[in-house]
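Apart from one protein chain that is not included, each protein chain of the complex appears where it belongs.
As written, the chains take the letters A and B, and residue 1 is the first residue of each chain.
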Amino acid sequence: MSDYQTIREAVRQWESNVDKVLQRFPERKPQFCTGSGIPLECVYLPTEQASEHYLDKLGFPGDYPYTRGVQPTMYRGRLWTMRQYAGFGTAEESNARYKYLLSQGQTGLSVAFDLPTQIGYDSDDPHSVGEVGKVGVAIDTLGDMEILFDGIPLDQVSTSMTINAPAAVLLAFYIAVAEKQGVSKDKLRGTIQNDILKEYIARGTYIFPPKPSIRLITDIFAFCSIEVPNWNTISISGYHIREAGSTAVQEVAFTLADGIEYVKAALAAGLDIDDFAGRLSFFFNSHNDLLEEVAKFRAARRVWARVMQEKFHARNPKSLMLRFHTQTAGSTLTAQQPDNNIVRVAIQTLAAVLGGTQSLHTNSRDEALSLPSEESVRIALRTQQIVAYESGVADTIDPLGGSYAIEALTDRIEEETWAYLDKIESVGGMVHAIEAGYPQKEIQDAAYAVQKQIEAGERVVVGVNKFTVKEDAPKGLLRVDPRLRQVQIEKLQQVRAGRSAAELEKSLHELQTAARDSSQNLLPVILQAVQNYATLGEICNVLRQEFGEYRESIVL
Amino acid sequence: MTLADGVRQGQQRAIARAISLVENDLPGREELIDRLYPSTGKAVVLGLTGPPGAGKSTLLDRLLSEERKAGRKAAVIAVDPSSPFTGGALLGDRLRMQSHALDPGVYIRSMASRGHLGGIAGATADAVKIFDAAGYDRVIVETLGVGQTEIEIAQLSDLVLLVLVPGLGDEIQALKAGIMEIGDIYVINKSDKDESARLRAEVDYVLSLANPTPERPVPPVVMVSALFDRGIDDLIDSIAGRLQRYAETGEIDRRRRLRLRRELRQQLQSKINDHIERKVEIDRQMDQWVERLISHQETPYALINRQIEWIFKEMDRS
Partner (left out) sequence: MERKIRILIAKPGLDGHDRGAKYIARALKDAGYEVIYTGIRQSPESIVRTALQEDVDFVGLSLLSGAHNELFPAVVDELQRQGAQDVVVFGGGVIPDSDIAYLRDKGVEAVFTPGTSISAVIDFIEANRERVVSR
């Protein structure tokens, strides 16, 4: 009898014992599932194929298919980058927050912009009423960007910017500020999110229709591969897809489908796969369901490596690696008993680290209430530091690898991801799928089902539908000063008054001409316009004229 | 000022209230419509129908832009199904037309089908009259799918656009099964997709089997891409062409007469029905009748004929 058969025999024996126990003491639920509804077995057992497929399915850290991680030493070499997303109000206030975070041991910056900036409206635009400085910092001109990074040497930090539709403009602002600091483009390190497809799917800060939007993205790929070689030109994001209520599988599948679409677009624009694929990065969500999340990250790496190798024939190993940033799940935080959120974030941090993330943002406990306070931000950062320095999970690579449960879930998520990818391919790719409202509908249905379960008490949210207490209204919460828009408008007017009208006119005209000629790269003209102090809104309005505007395509 | 005056002056809120009145069949409905009726008869009514997801709302959004460019005021009645279980409805058609939300020359109203017998057609017919009296030059009625309701609603229109899209498979079957009868113009949407050419060929073939008459010649087939704003000019030309032709051949007039006849009949029947129900309290009697049948004390037709005799006697007495 082989080892495996001996085990099977023993399992049968054990199962019959369990049945007897179950007759007297039934389980808590008739069926246990992961947060996304994948059924869980009562215990996972060795499978016959496990070691047979080891090299093919798992391999070694830093080796294809990267299931166990993208670097050979992972956190034994260097810990992940602790990067707290921050930004609010004016450039001055955000600048002060960045300096504080850097002084507390944070290792990279992450800039949050307000919604008008994200949608390419100046602060004095009527669309901006009520929104200026609210969810991030307001940036209208190069002048604001200079203040934002004042006293922060840009050759020494890596900066991540959550900016999508107008990513080219904000990148141009950044490059221009660096040049003023005497830092050349090739020294810059950082990331722009630059992922328009998930804006259509889940986040909503789009401006232009898919075609010109994707042209802007491939223009950035092309420009950076030569001029800003250390810049991550895109952060293909599942985070917001998950926040919108998707399952873990949908998060991976739709994000990778977006990635595939960008790769296709870049190839169609004449780029070589290995010239840009190594600069693609990803951004995922880390939820409460620890095991499923760890499996999700592992499955995502494996699928992407296969896609890049088998579908796109990338040769450089860097092109095959799925490197990702993670943020803990804002949507899991509760306004009730907000301190419980610290624990949730700790579990999510663990999931991200056990899943092999390259960088991490941990949410603050009071985010479900308002802007996070300095104290909350510090606790969030400390959570990462405790996991990094005290928990020991960073000291061996992929510590859950080989766990029967984790491997089974990894396989399952991979399988379901492929099914989605095939389906999306069959409707002609992600742009078509989005225009038909397909991913939006899938996410919406998943979100609805979960919310229903919470309402019915079938899914427990501690402090919300179980273990509730009577609570006082929370105090001491940070709010943005509503007069901020006025302040920002005055700054904007000063900049407008102080620039050369002729230069401005000329560069906006050149932008218009370039927009009409899709063989021209837009980055150099945008860079020139921002150096002439064209505002974000002015640049985007020229492009709106030329490209038109996208309209929401959801199916209710 | 009465509600009818408000409607005739084109006041937004009065129109809204008037439609709710007919939709909920509230007291005052008949009086309102009678007051408005003299001011009706000017609007051209277009029906727009097709399977779910065909892009009707997206197309409508483009058509509204064209109507406005031509200087016409346009109203949309977007009908969506009510849930048969809860009676609720999620009306999302106007989502794709929100760019017209602030245009004073455009009025968009969503209606749920509500599932009551003949109700939607009746309420829609009255809503059309309200917009007509309020001075809208075009009233476009959008309905989902291809079933009984669509045919009823098609019958409200001077001209019906049937929207088809590639990739729905059973389309052609449906065409052959006779919805053909209701389309005056066939719009193939999503022409940006490769498969649309094949659908066009199939539609052309099916239409070639039809028997055109001078009043109703073979309907034109127009390819559009609502999403990418292509082919809309052709569609506008087709609509204008058809309308002119129907006006010349008297087809519009014939349809309007037919429509009135149908409405009258429907109202008559439903009123008679109501009257009888109220007079003889059929609901209460029904329990007894069912008992008699279930226990085999009586046979169905004998019972029915006897009861009808009885009903008429009751009616005579009162």
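Some observations on this one:
Keep this in mind: a residue touches a chain if its C-beta (ideal position, glycine included) is under 8 Å from a C-beta of that chain, and two chains touch if they have at least 3 such contacts.
Computed from a predicted structure; not experimentally measured.
Partners of the chain left out, restricted to shown chains and counted across the full complex, are A, B. From the options A:T81, A:T191 or A:Q444, the residue with contact to the chain not on display is A:Q444.
Touching the missing chain, out of A:I119, A:V177, A:L290 or A:L421, is residue A:I119. Only one of the listed residues, B:A70, B:L90 or B:V218, touches the absent chain: B:L90. Take subunit A: the residues that touch the chain left off the picture are 115-116, 118-119, 121, 127-131, 134-135, 199, 202-205, 243-245, 331, 334-336, 368-371, 444, 447-448, 451-452, 455, 461, 464-465, 473-474, 477, 479-480, 482, 552, 554, 556. Touch with the hidden chain on the side of subunit B covers residues 12-13, 15-17, 19-20, 23-26, 82-83, 86-92, 94-95, 98, 101-102, 107-110, 112, 114, 116.
We adopt the following convention: only the chains that are shown with their structure count from here on.
Note for the complex: subunit A touches subunit B at residues 428, 435-436, 551-552, 554-556.
On subunit B, the positions that touch subunit A within their shared complex are 53, 90, 92, 95-96, 99, 193, 227.
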